[in-house]
Structures are given as structure tokens and as C-alpha cells.
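All protein chains of the complex are present and in place, except for one that has been dropped.
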Amino acid sequence: MTPPIALTALLPEIILAVGACAVLLLGLTPGGRRLAPWVTLAVLIGSAAVVLTQRSLTAGGSGLLYGSLAYFIRIAALELGVLITLVNWSQAAAHERGEFLSLLLLSLTGLLLVGAANDLVMLFLALELTSIPTYILIVMGRTGARGAESGTKYFYLGALAAAIIAYGFSFLYGVAGTASLTAAVSAVSAALQQPGTLAYGLAMTGVVLTIGGLLFKLAAAPLHFYIADVYQGAPSPVAGLLGFVPKLAGLAALFRIVLLTGHWSAGVGPVFGLLWIVAVASMTVGNVLALRQVSIKRLLAYSGVAHAGYMLVGVLAGPLALSAESGASGLLGNGVASVLYYVVVYGIANLGAFAVLGMLRTRTGGEVETLRDVAGLLRREPAAALLLALAMFTLMGLPPTPGFWGKLGLFGSALAAARVTPIAEHGPWLIALVIIAVLNSALAAAYYLRVIAAVLLYENDRPAESAGGEAPQVGALLCGFLLVIFAFVPSGLLGSGLSATAELSDATLAATPVHAADRTPTRAAPAESARPRVFPRADGEALAVPVGRPALE
Amino acid sequence: MESILLNVLIFLPLGAAGVIAALPERHARQAGSLALVIGLITLAASLGLAARLPAALAADGPDAQVGQVQRDWITVGGVALRYHVGLDAVSLPLVVLTGVLVPLSVACSFTAIRARIREYYAWLMALAAAMFGVYAARDVLLFYIFFEFTLVPLYFLIGIWGGSERRYAANKFFLFTFVGSVLTFAGLLYLALRAAEIDGRSVIDFDLVRLSTLRLGPGGLTAAEQSVLFLALFAGFAIKVPLFPLHTWLPLAHTEAPTAGSVLLAGVLLKLGTYGFLRLSLPIVPEGAVAWAGPMAVLAVAGIIYGALCCWVQRDVKKLVAYSSVSHLGFCMLGMFSLLPIGLSGSVLYMVNHGISTGALFLLVGMLYERYHTRDLDQIGGLARRMPVFAFFFVLFVLSSIGLPGLNGFVSEFTVLLAAFNSPRLGPWYGALGATGILLGAIYMLYATGKVLFGPVKEPVGTPDLSGGLTPDLTRREIAILTPLAVLAVVLGVYPRLITDPLDPALKSQILARLEQAAAARPVVAAQMGPAPRPEAIFGEKDRPRVAAPRPKPQVVPVAQRGGPLR
Amino acid sequence: MENLLIALLVLGALGLFLALPGGRAHLARFAPVPLAGAGGVLAAVVLRAALSEPQRAWFAGLALVALAAAVRVVTHRRPVYSALYFVLLILAVTGLLVLLEAKFLAAALVIVYAGAILVTYVFVIMLAQQATAASYDVRAREPFWGCLAGFLLLAIVGMQLLSGGAATAAGPAAVGTVAEVGTRLLTHYAVAVQVGGLLLLAAMVGAIAIARRKPAADGDGGESAA
Amino acid sequence: MMDPTVARIERLLRNPLVLVTAAAALTAPVVLLAWLLWPWYGGFVQGLLADAFWFPLLFMLFVLVMILNATALCILAERKIAGFTQDRRGPNRVGFWGLLQPLADGLKFLFKEDIIPANVDRALFLLAPCLALVPALIGFAIIPWAGEVRWPWMPADAPAVSTQAASLDVGFLYLLAVGSLGVYGVVLAGYASNNKYSFYGGIRATAQMISYELPMGLALLCLLMTAGSLRPEEIVAQQADSGLWYVFLHPLAFLLLLTSSFAETNRAPFDLAEAEQELVGGFHTEYSSMKFAMFFLAEYAHMITGSALMVALFFGGWHFWGLPGAADTSWVAMLLRLAVFVGKVVLFIGLFMMIRWTIPRFRFDQLMRIAWLGMLPAGVVLLAGTAVLTAFGLERNVWACLALNVAVLAGMLVYVGRSRRPVTGRQPDLPAVSVGAV
Partner (left out) sequence: MLIAYLLVGAALFTLGLIGFVTRRNLIIIFLCTEMMFQGIILNLVALGRYPLASAAAGPLDGQVFALFLIAVAAAEAALGLTLVVLLYRYGRSLDAGTLTTLRDP
């Protein structure tokens, strides 16, 4: 039995959880309610500070594993958490503010734990802890039947997804004989290589079901149908949260599961076909559905589906694209790093857009939602308008916005994976996937442009106006500021994404059959090429930044 | 010093854009003046850089660059993206052209733009920065970034200050070009990955020189890869050019754009496509270029004829000029894909000349529109009597555009057609068909000129509208705008070697030699390229391409020489 | 074995389709026939094996009860009955768990599910249900496609399970005594227990906050934060 | 007025001598027959009683029968105690001191017309009483009545047989599980009757039972932490070994459990579900005859189970100082232990009844408030305190435990004392009541 994990390693989560309780109690008195958002902010920052002191932490036990990936997810979740808190500063009704903010903190606690979960049980619980507060936040953020309807839909499908995930987990547990993920890797990936055995059947069913359930968290097709309703019914700042928290949680879980199947190390299992179809379907369906929306919230929701599709491209490529033998995989070879970068950038841009929507009111006091509502915003609220446009350009992936760097990494890693990796046998499919993806990102430009056009090009006699609230404005501006920073200085975030995957890369490498180079089939190579498949490093040019060292800060 | 100039070229307008956008309300009227000053400074900077070119050429040979700046930008595990800019003989003429057109387009907006002035000039300046950036970029990804970034300012310029259908036009313009360029993006990514693989480097970069000196033949990109990569690049550039079936966004965008937008669009932005073909497609995937040269030329010729025929039936004079661009850029592409030295240099020359003459024509149409609020050929006529100065410039630039000997258009059109006739890759039929474009050009241009300038005076009711300090004929400001272009038209018509002298060796060493290499590396390519053209097709014996001669320079330039090791 | 499974599934699907509430009252009468057929086949198969071992007989009985109850939960037109059949299902599952030596879990299942969750269900159903059957209870949504898809999934999973041949327990079997489960729970899964606590806290806070809302303050579209 | 014959029989039965004689006359032949036939079946019986499997079952059966009888007696006792409390005699007509009253009641139930109203949900209406009764009865399976016994005829090396029907690893969790099923009877009765009063009764019962299961669970957890086992027989053994009943360690937990037991049995002062004045009987308004009797039985069976549980867990079970402990497996000792156990249970039942007739019924909001705002926090604090004590190894230290209990109690009292909440507990958002109107 592994020794229990040290409490100091869990300190950030403990701070968050205790903070959540404190905020909950603060909500009992009027004075406390005024204080609650500040305390929330302090808790998040304090937790982040602790995380920063633990950057080289490697600890395991009690179903948790703190390594590079957990570090990245902690930092990302807490930083985005600060933004989310700012944007949601005064979202709930005053008497519910304590509850609202404490649920927010609990959801983030879950997200942190998802990043560190190394056990099926822990992973499931953490996913649930991430999700359940979001259902409530949707309902609490506003009065009226729309919030209730939205929250109910989200909740029901979330419960279904949880059941499906748990069912899949149960099979994986059966194959591995233990719930520990690290211990399960060899069993599951070995089972997937022996068709005809019971273990194969169990593993196959488990993997497919698990991934299917996780697609819900990612809002990927075909489990996307709820998302637009949910976004539309949710208050805008909460919808901004929905674009990040469940997605990052789903992705973190997906990484663990894909690692489990041995897809990255040996290309086996149902992962490739499944995710390929899902990626294509998500991109296409999301973009096509987004095209005909008039509500910006629905539009962003469907665009989120498409973005989930892009992210899956990186998940497919895996953390080991360029060089399976040397262990060196740069950004363009590391799909997972790109996904991590992308989800953060997407989260910020999405949150920024929703923050703008949440900040504004129509002249009649209603919520700003349709394109008509924001028409001519530039004249009345120039900062908001520019921020919205910036967010849209980022989502569109226009260079040099951070969204572009994300797509660079995602598509580049898929192309690299098509060349030289354990999964190079899927090469042509990967290339086809990239082409579909770029065409989709062009298609997506059409609807993002509609928003931009509405905001910047159109005139409107009755434009929306700011509803006040300084913190949400600060939050929105911070989103914009971060987007600009990441546009011109993306190295830090990209590098930290890269170092975050050291853990996954190492694990994949460890699981890779010894002669990875031999596995790579010759048909992926050009006929006349006599070069080895793996990049030699003998030309004196070492990696510019060694993998595994955080380049952030 | 030079690098400062180049930085000025790119960052000054960018900074100015920010400053102008942030000007306080009461200083809004100074926005135009400020922009003009900035424009003039960039013009001076581009001229200054141009002036340094001969010395640089003398020192470093035909590939010499002026104003080279190289900084590591994004250096993350395994990827190195550099901010690397520099101007060589190929890009410098286009930069100077841009430098000329930017202040002119600022100046022509003084009276035309009345609303949201600060925003307007801010976007204009941002556009200028992006355009300079594209031409200066020496890193393929940087090129792509600037290339894409031009879309944003122009989108707003068209969408806010354009005509009645401006939003539709802006969207269509944006989407068309964006769709193409994302495919290009995928191609570039694949290219960079393969390049690193071929060179055996563990760091992926997008260095233009490295990519355009990539190993050819066995061990390099396969023929199929080259073909596909060419198509990927084609997707972005051909839409930008625009080549024939992909041109539909252009007339709309041109027509709806404000004058300055049209000028820059026609004068500079369309050249981004041709420049992309020249800079990227040909040297990086020469085999693909050779393989696809035929279809490219077919499209070019189709564009020439189709564009000309469309011009013929236009009643909207601005649309007419727009369609003429389709036709003219067809010439440009035809010359380029003749794959002959004169074709290439003629093509570059054509880019510059088209920028001058078509830019000027758009300026003139804009001036006309400001006075008559119509561009309908049926509603105006006989204006030569009202506006003699206008008529002078109009006729001058029309003739330049048609290709009257002595004016700039002639030289480029002639060389391009000559190359097409003589190209062993294409064959004379292309030249012959292309030549009909000249004929048609003369017909529609002169027809339009006749309708606008001559015959009985015809003016819509209530015009000319002389508000905003206009005079019936051109004002002094407008004359000052047109004069430099007129001078350039004449100078380049008389002495095109101003451009071609430094250009030819650069083209030869950077592009033609690359094609030769490709031919040498693979017999298929050599067969496709055909035998060496007849000597009389070449200006002078010394320029005869030495097909099989070994290149003196090493194929792969060591990193250390090109700017030191990474980081 | 596979053929038998398919036959079972087809019968089950047919029966379930007929039994699901819908506008097929004249057909619904025949629903028990295929369902009973399926149950009979199942019973015959299991009982044949059961003769060798009493535990199997228990299993067969409990599994049949569980499945029958499950079918009734899904198909019954009155929610209260659905909930009660669910209680029956819980009891049958509890029995199966006892057979599987998971006694602690069995007790927990009854206490939490039957004792708390289902009672709450019944409570809510009583609160929210009119005396007459609601229209949405007598009409299922796409019963045909639902059954088809569901049973296809079941067939796929079943095939996967059966494809591997007979499995024999290879490792140490789990015996869920309170002490052992508790030890595992509170040593290795101590953090998970805390997480579970947070989860319940979140759900509780949320449920209370939501339950406070009153439709009287319904300002749809407008938000309470002002 | 009364028929003279009946009056005469009544008078006759009220004579204790007649009663005793009649009883003797009825039982004597049976006993005689059993004694006479003993050689024929005695060995079989002895074997059964010595069997580790069958003896507990037989004992369970015996207990069940006794409980059913005891229920009848309980009704009498209840009425007697009610009379005593209210300073009247209680039933004294049927038999001496009213002793035959249970018989009369039973006959009445049996011969009454069994009415099923027209608009009820028949299936559920019939199911409900069964669902109420069965869980109440099967809970006895794990009560350790009297430890182990070794019959004189058992060989010396044979293991002693237990008086506990089922020794389960999950222990009193089983009781909780079974008990939690009991609510369905009440709820369904309320729902199936298709009657507003019944319905309200059902709703109230549900809410009440769910609410009171929480403090009950907390109290049991406190005990579990101290005992370290779920098995009731082991808990009893611990108390017997140390002589320290757990009620001395956890008086507050015991109080919580006691209160919850009241609520779980639906008895006054927690009989909101059947409150006659408000709901005309609540969930059993529509029930009559045997079905009504089954509810009655269930209530008393619950009460007995609850008492037995409390006796086993907190009052040392069969242990009493000075009496033979578990080691003594003679049948005499066993009977003594049984007597002790039953005596304690009877005391508890008496307590139940006393309380029913002394404390007025709560209002529903008060009921809820007691559970959620009073017992639940107290239970949580108690549990946390016990956990701390356990961490320091002090869980069986009587002084530490008592200190904890005193502290919690003091805390509660201080809180209650400082609380400004009006004791009447009127919902603050109800419209104001004008004083003059009352």
C-alpha cells in the first residue's frame, strides 16, 4: 500500500475548500457578503501562491499524483479562477452571494483535483465536484425560469454523462484489478492488444464508454446538443465559466484515459477512430450550427463545440509526436501541450466575451444577448466593443492572436504525429483531420465576423450600455490584457504547457515498446527516403528549451 | 541605421495607429495630418532603404538584404519563430511602392472621410504597418502573420467607410481570403516540419532562407508533397491575387471600399498574392511550381480574358477598374509561371506598375465620385471640358494601364508576353491568348475614357457637390497626390532598369537557380521545364541560364552564417 | 450462447417497446408475452446452471426480480409505482451484493437508496403529481428508436463480454467486511472521502439555495444582481 | 341497559380467581400432553435447541410471537398508563384490572368490517400496512437477547448456541436499513388513500422520518467510534466486560437516539402524521379492521425494536452488575440475562408511554426545527468531539466523555439562552396576526 500523500502537497486544495466554507459562512451577514468576493479572491491568490512555491513538487499517494500536469492545471485553474471571480463578482443576488462564491470555489477545487487524480475513484469524484457546482451556479446566477431550465438540462445530461463515465470506469477497474491509474496502464493497454479475450472486451467497452462520457464535459459532438441551451439560459458570466472549467476538467481526465489505453505509446485501442470521428463531427457540427445563430451566447456555445473538436486534434496527436526515441518532443510535436495552451487561451477569450456580455444591459434593462443588442456598441462602450472583437479574433485564430498560436501547435503537432510517432500509421487520417480543421476554422470566421461586424461596423440608435460594476470590468479588461500579452509573448504559456506534459510524455515513453522506431511502418515514409524516422540530435543543435523544465515566469 | 529604418517602417505606423485611435475628441481633426506625416516618414524610410540597396548589393551579392533585423520571438521547446525582417531587391520595389501609396491614400481621404475620422486613420496606419511587414518578413510564419493581419484593418476600412453594400463586401473579402490562407497555414506547418526532418534538426523553424534552400530531389520533399504543398500555398495566394475563378470577392470589395482602401487594395494587397507565389511557392516547392505551371498559366490567361470582358460591360467605372485588376494580375501570373528570367522580372515590374496605374485610377475615380456621387458611366460624360486637369491625369493613367509604349505599363506587359511566348513550359498559345487581353484592355479603357471625358457634358442633378473645399476641377491637394504617380509612370516607362537591374540577379539567384536545381535533381522536372529557351528571348547573352552548371554557393546555408545559432 | 443472447435481447426489446407508454394501448396488452418469454428463457438458462450450486439459484431469482423490477420502473405509467419498483430493484440488487460478499455495501445501499433517496423521490412525486396520470406519463418519446438503440448497445456490450469465453477468478476475491472496506476507505481513500464530503456540501448548499427560490419573484430575463 | 347475561359474564371475568382458574384449565391439558409425549419428541427438540443454526431461528420465532403478544399487552399498558397519568383508571371492565382488554381489542379488529374505499389505489392501499409491519418485525433478528447458552444435554465440546438470530458483520446498520424501509408503509398509506388528510399525514411522515434519521445516525456513529464495532452482541459484551454502560459515556448521544426513536415510531409528541385533531388520523384515516391493526402493530413493534436497540447499545443489554456475565452459559444465567434485557426493554416502553401522555404534540415547524437546528448540530459537534477523543485514545475514558457531553450541553444551553429567536417559532414570513382578533 502506498503511503498517504503529505498534507502539504494538498495545501492549495485545502485552502480552496476551507475558503469555500469560510465564504459560505460570510454569506450569512450583510457585512460578510460585502467581504465575500474579496475573500474569494484572496483564497484563490493564496492558493496560487502556495502552488507556485510547490512548482517542483512531485508527490503521489492517496489516489493523487502531483507532477507537472497537475501543476499546470492548478496554475491555470487558479488564474482563470481569479478572472472568473472578478467577472462573477456581483452575479448572484446579494443574499446568495456567499453560496454562489463558495460553490465557485468548490468547483475550482474539483478542477484542481481532476488535474492531480491518479485513481479512477478520485478522478470520478473530482469530475463530479467540478460539475455539480456549475449546475447550481447556472440556476443561482439569475432568477426566472430560464436559468432553472438551463440548469436542469445541464444537470440531467451531466448526470447521464457521470453515469456513463462511471460505467466505463467500472470496466477499466475490472481490467486493471485496481483503481489506480498508474498501475492500470500496463494492464489496460495490454488487454487492448489481445482481441478475443474477456479483458479485451472489458477494456474496449470501458474505454469507449469513458471517452464517450468525457465528451460531454468537453461539449464535443455528439454530446453537444445541450450546450447552446445551457449557455443561453445561464447568466453570461457563468456561461464564461462553463467554457473553461468543464472543458479543462474533461481534457485532464481524457489525457489520463488516453494514456491508459496506450494510444499514444503504441497506437492501439479504439481511441483513434473514436476521437477522429468526434473531432471532425464536433468541428463541423459546431461551426455549422453556430452559423445560423442570432444569440451571441448560443453562437459562442456552438463555437465551443467546434473548439472542443480542435482540441481533440491535439489529444489525438499526443505528447510524443516528433521523436519517440530521443524523448524530445517540441511544441509542434506535442499535441497535449498545445491543447493545454489552447484551452487556457480559449477559456480567457470565451470568458472575456461573456464578461462583456454580462457587463452590458440593453436600454430596457434586459440582458444583452443577440447580435442586435450589441450592434453599434463601439460608440457607446468602446472598450467593451474592442474587447469583444479581440475575443472574437482570438477565437477565430487570426494571427497573431493567441488563438493562432494555439492552432499552430494543435495542427502542427497533428501533422508531426502523422510523420514520426508511435501513431504514424494513422498518418493520412491525421493529415486529413488537419485539413478539415483548418477549413473549419475558416468556416468559423464567418460567424465570428458577424459579431465583430455587429459591434464595430453597425450603428444603432439604442446601443447597449454598461450596467456598472467595477470588478466585472476589471475582469474583462484583464482578459483582454492577457490576450494581448499572450499574443506577443506566448512563449511563457506555450512553454509551461510543454513542461506540463513532461509527466505524460515520460509515462508514454515508458509505455512505448522498446524499439519505437521499428514500429513505425515504412509506408509512412517516402519511398526514396533512407533517413531514419527519428530525428537525430547529433548535429550539435540541442533543443532550444529542454522538455520538462517550466519555461513560465 | 538600416535596421532602424526598417523598424520605423513597420512599427511607426503601428504605434501611430494606437496614438491616433487614442487622440482626444478635440484633436480628431489632426488625425489626418498626423497620419500623413507618418506616411511621409515611412516613404522617406523606404526610399532611404532603397538608397542603401546598391551598396549592399555590391557588398553581399544579389541576395543582399538591407535593414535586416533578427530577434528570437517565440522559442519554445523545439520551435523557433524569429522576428526576422529584411529587404532585398525583390521586395524593395514593392516596399517603395507601398511607401508611395500610403501617404497618397492618406491624403486622398481628407475630404472623403467625414465620420469616425480617428478610427479611420488608425486602421489605415495599421494596414500600412502590416503591408510593410509582409514584404519585409524573412520568416515564413512572420510573413503569414502579417499577411493575415492585413485583413483586419482592411475589413474595417471597407466595412465602416465603404459604400452601400460595404458589410457584405467586407465579409466576403475577409472570408474568401481567410479560407484560402488557413490552407496555406496548414501547408506551411507541414513544410516546416518536413524541413526540419529533412535537415535533421530537432528545432523547427520557419526561416525563409532555410526553407527556400531545402534539399531537393532524393531525401527532400517528394514530388507529391511538393505538388500538394504548392496547392496549399496556392489556396491562400491565388485568392489574394486573385486568380480567375477565385476572384469574385474582388470587384465587390473594390467597389465598396473607400478610395484609400481601393488604392491600397489594388496597389499593394493584391501583390501580396503574387509576391507570395514568387517568394514562397517558386523557391520552396519548385517541383510543384513546375508541375502546376501549366494550369496556373491557364487560369492566368482565363483571368486576363474574363476580366477584360467583364470590364467591357461595366457601367460602374470603379468596378471597371476593379475588373481590370483581375485582368492585369493575370498578366502578372502568366509572366511568373513562364518560369523564365524575363517573365519573372516582368512580373515583378508588373506588380509595381499595376500598383501605380491602377492605384492612380482608383484615386481618380474616387475624386470623381466625391464630386458627382455616382460612378455610373451613363450618368456622367464630357467631363474633359469641366475638368481638364482631371482629364489629363485620367488619360495618362489609362494609357499607362493599357500599356502605351513610353509609359510604365508597356514594359511589363511586353516582357511578360514575351516570356509567355517563349516559355518552353507554356508555349506560344498562352502568349497569343494573353495578348488578346491587351487588345481588350485598350477597347474597354478607351471606351470608358470616351464616355467619361468626351462627348456632351452630362452630370447628375445637383452635382458637382463642392462641399468640403472641393473645386470643380482637381484641387491642388489632389494634383499633388496624382503627380508623384504620374512621374513614376513616366520614369518607369522610360527607365525600367531602375527596378530590374538589381532585381534580375536577385531573382536569378533566389528563384531561377532553385528551379534549375529542381530540374537537375529530378529528370521529371527537367522534362517538364523543357529545353532552354531561345537566346533571343533573353536580354543579352550573359543572362542565359546555365541549366546544368553547378551553383557556386553551398546548398544548405549553415545556420551560423545566417545569423548565429538559435537563441 | 450468442444466439441465446440475441434471442433474449430481441424478445426483451420487443417487450419493452410494447410496454413503454405510448399510443398503443391495444398492443400494450401483449407486452407481457415477449417479456415473459425473455424472462422464461433467462430463468431456464440460469436455473439449469443453478441446479449445480445453490448460490446460482439465489442469483437467478434475484437477477430476475431485479430485471423485472427494472422493466417496470421504465415502463410504468404511474411515477409512484416506478419509484416503488425501484425500491424492489434496490432490494434485489442488495441481495446480489450480499451474494457477492459485499455486505457493507449492501447495507449502505439500502440505507441510502431505499431509506433516503427513494423516499425523497416518492415525496416529490407525491408533491408534484396530479391524481390523474399526466399526459407526459402515458406517452413515451420515440420508444422504438430508444429501445432499438438501447438494446443494440446492450448487444454490443454483451457480445464483448461473451466473446472472451468463460472467465475464472484469477486474483484475490474481495470480501467487503466493514473493517476491510473501512480500512481501505479511510487509509488509501481518505482524501477521496474528503472530496466526497465537499461534493455533498456543494449539493446541499445548492439544493438549499435553489429551494429558496420562489416563482413569485419571477423576473425572467432580468437578473437579481442590480 | 346492558344485556344481563353479558353483564354477568363480565362480572365473572373481573374476578381474578376465575381468571386464573380459567387460564389454568386452558393451559393444563396442553402442558400435560407435552409432558406425556416428551420421550417421543424430546430428543428432536433437544437436538434442535442445541443446533447453532436452528436455535437462533427458533428463538427468533419465539421472540416474534412474544412480541406480537406483547403488542397486545402494550396496548393495555398504554391505556393503563394513560389512565394513571390522567388520574383515572383506564380499562377495567374486561377481565380483572382490564387484563382481558387486549383479547377484546383483538376480537374487535378481527370481526370489524374490512372497508376498502372506492377511490383508493387498491394495490398500494393493501401493500402499505404490510410494508409498515414487516420492517418493524424483521429488525429483531440482530438483537442479542441473552448472550449464549449451553443446554445441559449438550456435549461438553459443542459450541454454545446464541440467542441472536443473525450475527451480521454490518450489525446495527442492518437495523438502520430495515428501519429506513418502514417509512414506505406510512407514506404509501397516505398516498394510496386518496384523501387529503391522509396525504398530509404521509407527507409529514416522510419529512419527519428523513429528518430524524440524521441525528439518529450521528448518535450511533458516536457510539460506533467508541465501540469500534457494529455488532450489537460485541457492543453488549464490551459493556458487560467493563461494567460501564455506554450511556454513561454518551448521555447526549443516547438522548439523541431516544428522541429520534420517538420520531421514527411516529408516537407523541411526534405523531404529527396521524394527529387526530388536525388530520383525523392522518395516514390511517381510511384504514379499518386488520389493516389498521397492522399499523398499530407496526408502531408497537417499532417501539419495542427501538427500545431493544437502545438497551443493547447504551444500557448494557443483558448486563447487570452482579449477575452472571457472558462466560456463564448455563441456561439459568441465560434466562436471567433475558429477564434483565426484557426488563430494561419494558422500562423503556414505559418511558415511551409516559412521555406520550405527558408531553404535548409539537407543531410541524417546531418538529423540523428540533431535528435540523437542534439535534443535528448537537450530533455533529458530539461526533466531532468523540472523534477528537478517539484520536487521543480517550474514547472510553468516562471523564473525558462526560466532559465532552457537558461541554456540548452547556454550549447548547448557552446558544438557546442567547438566541433571540422567538420560542413560539412562528414562521417570520407569515402575515402578522392582529392581537385583537385572537
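Going in written order, the chains are labelled A, B, C and D, and every chain counts its residues from 1.
The rule we apply is simple: a residue touches a chain if its C-beta (ideal position, glycine included) is under 8 Å from a C-beta of that chain, and two chains touch if they have at least 3 such contacts.
Computed from a predicted model, the values in this text were never measured in an experiment.
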item	value
Missing chain: touched chains present in the view	A, C
Listed residues A:Ala92, A:Leu108, A:Ala148 or A:Leu509, member touching the removed chain	A:Ala148
Where the unshown chain meets chain A, residue by residue	120-121, 124-125, 128, 132, 135-136, 139, 145-146, 148-153, 155-156, 159-160, 162-164, 166-167, 169-171, 173-180, 183, 187, 198-199, 202, 228-230, 232-233, 289, 292-295, 298
Touch residues of chain C, complete complex, unshown partner	12, 16, 20-21, 46, 56, 59, 63, 66-67, 70-71, 73-74, 79, 82-83, 86, 89-90, 93, 96-97, 100-102, 104-105, 108-109, 112-113, 116-117, 120-121, 124-125, 127-129, 134-137, 139-143, 146-147, 149-151, 153-154, 157-158, 161-162, 166-174, 176, 180-181, 184-185, 189, 192, 196, 199-200, 202-204, 206-207, 210-211, 213-215, 218
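Here, only the chains that are shown with their structure count from here on.
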item	value
Shared chain contacts [chain B and chain C, defined touch]	A
Centre distance in Å when chain A and chain B are each reduced to the mean of their C-alpha atoms	41
Inter-chain centre distance, chain A versus chain C - centres from mean C-alpha coordinates, in Å	32
Graph class of chain-chain contacts, one of line, ring, star, complete, other	line
Those chain pairs that satisfy the touch definition	A-B, A-C, C-D
Chain C-facing residues of chain D, complex	121, 124, 168-171, 173-174, 176-181, 183-184, 187-188, 190-191, 194, 199, 202-203, 206-207, 209-210, 213, 230
Chain A residues within the chain C interface of the complex	1-2, 4-5, 10, 17, 20-21, 24, 62-64, 90-94, 96, 99-100, 102-103, 106-107, 109-110, 113, 119, 121-122, 125-126, 128-129, 132-133, 135-136, 139-146, 148, 177, 196-202, 204-205, 235, 365-367
Complex contacts: residues of chain A adjacent to chain B	322-323, 326, 328-334, 393, 397-400, 404-405, 407-408, 411-412, 415-416, 419-420, 431, 434-435, 438-439, 441-443, 445-446, 449-450, 452-453, 456-458, 490-491, 494-495, 498-499, 526-531, 535-537, 539, 541-547, 551
